[in-house]
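Apart from one protein chain that is not included, each protein chain of the complex appears where it belongs.
Should a chain be cited, it is by its letter among A, B and C, assigned in written order, with residues numbered from 1 in that chain.
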Amino acid sequence: MSRVLAKFTGAVVALSTAMWSFAPLHADENPIRIGVMAKFAQINGAAILNGAKMAAEEINAAGGIDGRKIELMTYDDQGSASDATLAFQRAVREDGVKAMVGTFLSEIAITLTPWAARLKVPYIVTGAGADQVGQLVHDHYPDYKYVFRTILPASSTAKGVCDSVHDLAGGQLGYKRVALMTEDAAWTKSYDAFLQKCLPENGLEIVKTIKVATDTSDFTPIFQQIEASKAQAIVTGVGIIGNKPVVQWANQQVPMLLMGYNAQAGASAFWKETSGATQGVSTFTAASTDSPLTPKTIPFATKYQEKYGTTPAAHSFATYDALYLLKDAIERAKSTDGGAIADAMEKSDYVGASGHIVFQGPKDPLTHDMKFGKDFVTGVAVQWQDGKQVTVWPTDIAKNKVTLPKFVPSPKK
Amino acid sequence: MLAELIVSGVIISAIYALATTGFTLLYGVSGILNLAHGTTLATAGIVAWYVAGRSDLGLVAALAAGIAAGVAAGLLTFWLVIRPLQRNFELSESDEHVFMLVATLLWTIILQEGLASIFGDVSVSLPQMIPGVVDILGVRTPASSVFVAIIAWLVIGLLWFYVSKTKSGQILLAASINPRGLVLCGINLGRVHLLVWALYGALAGFAGVLVAMILGVSPSSGLDLTATAFSIVVLGGLGSVGGTLIAANLIGFIETATAYTLGPSLRSLPALIILVIVLYFRPQGLFGRR
Amino acid sequence: MTVPRSDRSDTGPWPYIVAAIVVCLLAAVPFLGVNAYLLSILTLGLFFAVFAMCWDLLFGYAGEPNFGATFLIGTGAYTAALLSSNGLASPAVCIVAGAIAAVVAGVLLALPALRLRGPYFGLVTLVATLILRQVIILFSDYTGGEIGIAVPDIITISSTLNFYIALGAAVLTALVLRLLVNSPFGLVLEAIGQDPLNARVLGFEITKYKVSAFCVSAFFSGLAGALMVFYLGTASTNVFVDASVGVQVIIAAIVGGRRTIVGPAIGGVFLIAAAQYLHPLGSLSEMGVAVVALVILLFLPGGLLGATRLFRKAR
Partner (left out) sequence: MLLEVTDLLKRFGGLKAVDGVSFAVDRGEILGLIGPNGSGKSTVMNLIMGVLKPDSGSILLDSREIGGRSPNRIAGHGVSMVFQHSRPLHQQTVLQNLYLALLPNRLFNFRLSPDIDSRAHDALKLVGLEHFAGRKPSELPFAGLRRLELAKSLVRKPSLLLLDEPFAGLSASEMEEFSDLIRQLRSDERAIILVDHNVKGVRALVDRIVAMSSGQKIADDLPDHVLASPRVREVYLGRGDEAVFRRPHSPAPDAPSALKVEHVSVRYGEAIALDDVSLSVPRGEVTAVVGLNGAGKTSLFNAICGIVPASGTVEYEGRTPRARRAYEIARSGVVLCPETRELFTDMTVQENLGIGGNALAAAEKRRQTEFVESLFPRLAERRKQFARTLSGGEQQQLAIARALMMKPSILLIDEPTLGLAPIIFDAISNVIETLRESGELSLFLAEQNLTFALRHADLIHVMEHGKIKWSGPAGEFDAGSALIA
């Protein structure tokens, strides 16, 4: 017993001396370290990492940030909030990173938000979409001014979904009745509320609203209930559930389109994961690879595809833009001090690959989220057509019309 | 609604039944609750998916690869986890029980992370065996699901045939009833255990492929599958194959009925609560003997 | 059958002296010039140590394999977070309320323990966690569902102070639990765990002992859970109400050396620190920790603490 504890103390002492030898990096030293955090084994995490790498390589090739190179540091949060807080602290205190980007799980983003404030390091969320992040910044401004987000929050997504569904289902296909199927998760609260108001206002009656547990494995009862409601299309709101609803929708040949928002369907590997069952599924997403939202969109998408052999996901766009925003902000602030970067970031007015990025101010409800709508970030709707994501909305940049899978009957006009 | 409930209840129950048969067989013969069961299913499903996407042989190759992956996972579990633990004589019986559970859980993490790093942590689905839908009792049902349900019961039937009609099957059955008696009959229990793990792996592999086809699997879905299998097996009574089949149908139907009546987001809750209540009043499960 | 020996009878005052020295050394860590990151690892590790010690009281002494440690931890954490986020109470009150709510959960969990044994009990505890998780997701209007609850105020942002809070919780837990298991109460508890029938024949009414053990375990689990909420700033299901976190707690206890209280504490810190120091493995670090834990489980059933005893015996 005594020896055990003695050993344990020994280990602690050894550990602490080891720590001591890791002196924190000096602020002025080259290069600038930027952290990327996510669960990299997940496809979303890989998308984040790839976007960050591409941006960093481009920036470094073009001379860096004010002559200083970017050094990317990666932190795997293992999908756990407690791991993430440790990793964040390691990044800042140990490795001296000047800013952190990443995170696709809302619970982690919300946990890290106060930590960014405590550590006074800018943190750009590039994957998680819960409105709460922006609300937290709003409620705790200016303490939480370090937190930004370059991916659309749930409420903006809801707006995009409402607009795109209105144009596609109501306009192109002439549907009158839709069902709303969303996962039983916190982020869908505001999403549902918004759509329940917005869709009827746009002439689409919601004949069935269904909440789905995130661990649902069998969707048969759900589809059958929706079918019984005589809906003509299903407006989805799924982010966590994964490919099950899509695969079972195709297997059961549910005779109505799946549209709305489906996080997984926005990723390019989705065709392979579902063994092609995603044919005909459409989703709202940040940007697509085949239509020029901005002049930067297609060059980025093409280069990304060449480099990684897969199309960029919304997270890749967000992370890619986040790094350029950081570069821009640091150059304007002429400092790598967290507070200075954050203040500069707040004033960003930048055209990125996913749109014209301007952040909402302290007075706006979702502080430091991107402004959404015409002239800002708009998002697109894509549909899976024969193994490819094809942009079908907004109508002015669409590459094709919405097509119907074999088992979905054409609407009687 | 009744027709829908029956059709989808039957299909989901068939999959549950097949997915838990191996688990209960393994417990019956070797007394081990393999909490890595769900991940073994997932391993088979993911490997089959990988092969299906890369091979011209399509589903046949995928099924073969899935079963092979299941057997490999089963045997590795036996060799790397179970045997070392069984050879540790320092442990008391109740300690060994808990150690076995914890060790298989650790093995779950290892398998899961291994899968995630090789194939990525994504949810995957196999292409359908038969495309198209059929009409049953007025319910449009994927032909594949019907086929899978039939195959599931067919495999269970084959297993029954194997156990009751073949020599090695009889030895397995005898081992689950009285391993001491088997030793007296000159049979090497070590080989019986190897056989049961291999058979377990094959069953889990087959079930994993079917689950991946109908429901989809991901590396991290293993624990959920284990929880379902564990619940079914304990509800039916540990070691009772008949009890397991009945409990699989019970849970399958309760879940489906809940989804139809109370709403899909409550799907698993009543089944869990019923499980707890049953165990409270019948600690040995519905058909358990102890 | 040989059973790993406990340190209780044959070492005299030494364990206490050593323990006091270790606590003093730990308390001095912030003054050793280490950086805040090490402190944060130790902070989380010490919270985990509390969870593992509480589990050990139930398994190592009362003989109940609780696979639902997070049922207790989560109840404490969510109670505190809910009270705080709704502005109903100050952090201190929230923490106490969390611990008390966890005791109620402990009584709930003790009920099946009175009837079920072994894997059956294990399953019920596991299911309890799943049910709690479902309920939290179901009532996401109040609980934040899978995203969790952010608490408005945290106790302190000073990593040193947070470290001392965690250290205090761990030392308090260790002290109370050690005193408890060394007392007549602990003796009876262990008798019940090993052979409930024999204990009853000796005249002990096992229900009240078991329920009390669950209450004590739940109290400290809930306390640490609530404290951890105010350290992290959020309560979320993946951290506090998760079957796999419950498994991590068990792993920590077994890796450290069950049935010693001190061992699981070491295991808790070890597990958290190992995960951090294996981070160069990237996404494989979790696997690395699992492999290390499995090897210890298979070949050193006495855990780290037991291993040092073997070593001592060998000399």
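Throughout what follows, a residue touches a chain if its C-beta (ideal position, glycine included) is under 8 Å from a C-beta of that chain, and two chains touch if they have at least 3 such contacts.
None of these values were measured; they are calculated from a predicted model.
S.K.: Considering the entire complex, write down the shown chains that touch the omitted one.
M.R.: B, C
S.K.: Taking the entire complex into account, which one of B:M1, B:L154, B:V183 or B:I277 touches the absent chain?
M.R.: Only one of B:M1, B:L154, B:V183 or B:I277 touches the chain omitted from view, namely B:V183.
S.K.: Using the definition of touch stated at the top, determine which of C:E146, C:E190 or C:D242 touches the missing chain.
M.R.: C:E190
S.K.: In terms of residues, what is the contact footprint of the unshown chain on chain B?
M.R.: Residues 167, 170-171, 173-174, 177-178, 180-189 of chain B touch the chain absent from view.
S.K.: Considering the whole complex, not just the chains shown, which residues of chain C touch the missing one?
M.R.: 1-6, 8-10, 179-180, 183-185, 187-188, 190-191, 194-195, 197-198, 200-206, 208-209, 212, 259
Operating definition for what follows: only the chains that are shown with their structure count from here on.
S.K.: Name the shape of the chain contact graph, picking from line, ring, star, complete and other.
M.R.: complete
S.K.: If you average the Cα atoms of chain A and of chain B to get two centres, how far apart are those centres in Å?
M.R.: 36
S.K.: Between chain B and chain C, what distance separates the C-alpha centroids? Give it in angstrom.
M.R.: A distance of 32 Å separates the two centres.
S.K.: Counting only residues that touch at least two other chains, what does the list for chain B look like?
M.R.: Counting only residues that touch two or more other chains, chain B contributes 113, 116-117, 265-266, 268.
S.K.: Where in chain C do residues touch two or more other chains at once?
M.R.: Correct list: 134, 138, 283, 286.
S.K.: Which of the residues in chain B come into contact with chain C in the complex?
M.R.: Touching chain C: residues 33, 81, 84-85, 88-92, 94-95, 97-99, 101-103, 105-107, 109-110, 113-114, 116-117, 223, 227, 230-231, 234, 238, 265-266, 268-269, 272-273, 275-276, 279-280, 283-285 of chain B.
S.K.: Enumerate the contact residues on chain A facing chain B in the complex.
M.R.: Within the complex, chain A contacts chain B at residues 39, 41-43, 46, 184, 210-213, 215-222, 224-225, 242-244, 247-248, 251-253, 264, 269, 272-277, 407.
S.K.: Which residues of chain C touch chain A in their complex?
M.R.: That would be residues 7, 11, 14-15, 17-19, 21-22, 25-26, 29, 32-38, 40-41, 44, 134, 137-138, 140-141, 144-148, 150, 154, 157, 159, 228, 232-234, 236-239, 262, 266, 272-273, 275-276, 279, 282-283, 285-286, 304-305, 308-309, 311-312 of chain C.
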